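Removed from the display is one protein chain of the complex; every other protein chain stays in position.
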Amino acid sequence: MTTITPPNLHQHEIILDVKDLRVAYGKVEALHKVSLAIRRGEIVTVIGPNGAGKTTLLSALMGLLPAEGEIVYMGHAQGREREVESLVRHGMTLVPEKRELFAEMSVEDNLLLGAFDRYRSGHRDQMETMDEVFELFPRLEERRAQLAGTLSGGERQMLAMGRALMAKPKLLMLDEPSLGLAPLIIKEIFRIIGELKKTGVAILLVEQNARAALQIADYGYVLETGEISLAGPSQELAADPRVIEAYLGLGHKH
Amino acid sequence: MDLQILLLLGQDGITNGAIYALLALALVLVFTVTRVIFIPQGEFVAYGALTLASLQAGKVPGTVWLLLALGTTVAVLDGVRLVREGRFAKLTPLLILNIGLPLLAAAGLFAMPPTQLPLWAQVVVSMLLVVPLGPMIYRVAYQPLAGASVLVLLIVSVAIHVALIGLGLLFFGAEGSRTPSFTDLSFELAGAPLQGQTILVVVASASLIIGLYFFFERTIYGKALRATAMNRTGARLMGIPPTLAGKLCLTLAAAIGAFSGILIAPITTIYYDSGFLIGLKGFVGAIIGGLASYPVAALGAVLVGLLESYSSFYASAFKEVIVFTLIIPVLLWRSLTSTHIEEEEE
Partner (left out) sequence: MMRQLPLIIFVALLGVGPLVLPEFHVTLLNYIGLYAIVAVGLVLLTGVGGLTSFGQAAFVGLGAYTTAWLTTTYGVSPWLTLLIGLVLTGIVALFLGFITLRMGGHYLPLGTIAWGISLYFLFGNVEFLGGHTGITGIPTVSLFGWELKSGREFYYLIWLVVLLAIVSIRNLLDSREGRAIRALKGGAVMAEAMGVNTPRAKIVIFLIAALLASISGWLYAHLQRFVNPTPFSITQGIEYLFMAVVGGVGHVWGAVLGAGLITILKQWLQDWLPQILGQSGNFEIIVFGIAMVLVLQKARDGLWPVILRWLPERSLKRDVPAAEALPKRAPQPAGTVLLDASEVTKRFGGLVANNNMSLSVKAGEVMALIGPNGAGKSTMFNCISAVNPATEGKIAFLGESTAPLVARDIASRGMSRTFQHVRLLGQMSVLENVAIGAHLRGNKGVLAAALRFDRAEEARLLAEAARQIERVGLKDHMFDAAGSLALGQQRIVEIARALASDPCLLLLDEPAAGLRYREKQALADLLRRLRAEGMGILLVEHDMDFVMGLADRVVVMEFGEKIAEGEPEEVQRDPKVLEAYLGGVE
């Protein structure tokens, strides 16, 4: 898959830079001073137990939730009122935890709508992009005429990812792609995520499945009760006993 | 009742039913995409018919003033925002679209009243005057309330309906209008006369329905509307803005309404407030379809047309009572068959 590189965007350039992000529901902060950075062509994972605020983080980045703090995307500081549509136009896409597919539409139409904004801004390369997506997910090509609502769990996740790729993203954010999937399918999904990396797209992978995520990621953050408690290259994190503690509450800290 | 009357009434019923079906489709469309129950749908019928009638009478239709007023409001609302965000480049198209064009239309109508234009051109002018009101109303009334509950949106719809009725009286007066037939052709079917206009209405409605089908099945914008109806969050994540979907929907709804009005204006006398009852009959059809199914809604609407036609023969004074009482068994049937889980809405 080809991704056009803007002239000012070189390898290892920071695509997303977040500093001191705070999100509050009412009086309770769901995220407290979260900072992270993602470079071009890099997979960054945010792992953490249930309820740590991972989905909140992605929703805030995507402009679905209001947030305080500094978000610099592709060199542009984002204001408080970020609009989903304009972020999509600038190449940010989110594959949400609930997939949010168009259930009563065919696989093909779902994919086509992934390129809606590109179509609207004058691009007419949807068919080629779709072929590239089919190359990555041959299963989707087999099921191209089937309604999205009739797909299996794994196929749904593939369709959600394929639909996001139709927008030719610069930054792909995946919210728990392994959620509710059988181990074999998870393996397949993660293999594809690894392949996507080669195309140069930056990937922010939010996962509960820590081991799988750390295996393919370059860098990882551990999010615990709304705060980053650990960060580091993923191999280091994978070996850190504190990661297990965070998940199972073995260490009686505080 | 002999066969001739039966056929005649059936003809009437199907003609009206075809119009109700168009309106029912528009109502289902607007509701599924925007959650707005579009009560003012019927006013577009009246505005379409009466705007055409005004043009033919050599008057400047009052609709153009509404177009100017709404256009200016939209330009101010959006303009302030553009200026605040420093997006000056978009200011010019905004002003041209919302103030320039309506002004041009007004000037054109005053300069040369289009009485001499051919009928099709008068129809086009009428549509151009009425249809933009749809998206403008969306921008001014509904867009600021995009997150509100169905109930609040419904009350807004009723408020717009009431305002449009009042404006209709102001623009077109209390007198009814009937436009000349599009065609004087007449046929005979099993001894009963078959008017060309009737055929025209049915054919035009059917073509429009087929056109809509292709729009939704074959074009990316049509698919985007369906996608918004199915999954709002999903659609937003694809970069389909809810406001675009809303404006697109109301453009279609306004076009369907105005076109329906133009179609029936030669058959029935249309008054400034006739649209409400016509639109509501479309609603009865839409409710038969559960505000969700297009084909059932269209069929239901044709049924309403037939029921109305036959009841006007048997008990003409109770025509409306019968049609609107029909909704009660329909609702009863719907409530007994649907497994509705109360969704919480704030």
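First chain written, first letter: the chains are A and B, and each begins at residue 1.
Rule of thumb we're sticking to: a contact is a pair of C-beta atoms (placed from the backbone, for glycine too) under 8 Å apart; a residue touches a chain by one contact, two chains touch by 3 or more.
Everything quoted here is computed from the prediction, not taken from an experiment.
Undergrad: Quick one: say which of B:L109, B:V156 or B:V201 touches the chain that got left out.
TA: B:V156
Undergrad: In the complete assembly, which of B:A107, B:L170 or B:A206 touches the absent chain?
TA: Of the listed residues, the one touching the omitted chain is B:L170.
Undergrad: Mind pulling the chain B residues that touch the left-out chain?
TA: Given the touch definition above, chain B has residues 37, 39, 140-141, 144-145, 148-152, 154-156, 158-167, 169-170, 173-174, 277, 280, 283-284, 287, 291, 317-318, 320-321, 324-325, 327-328, 331-332, 334-335, 338, 340, 342-346 touching the missing chain.
Undergrad: For chain A, which residues touch the unseen chain?
TA: The list for chain A reads 25-28, 49-51, 97, 150, 153, 176, 178-180, 182-183, 186-187, 190, 207-213, 215, 225, 243-244, 247-250, 252-254.
The definition used in the following text is that only the chains that are shown with their structure count from here on.
Undergrad: Just give me the whole-number Å value for how far the CA centre of chain A lies from that of chain B.
TA: From the centre of chain A to the centre of chain B is 42 Å.
Undergrad: Over in the complex, which chain A residues touch chain B? Could you list them?
TA: Touch list, chain A to chain B: 62, 64, 84-85, 88-89, 93-94, 96, 98, 100-105, 109, 112-114, 116-117, 119-120, 163, 167.
Undergrad: Which residues of chain B touch chain A in their complex?
TA: 220, 223-224, 226-227, 230-231, 233-241
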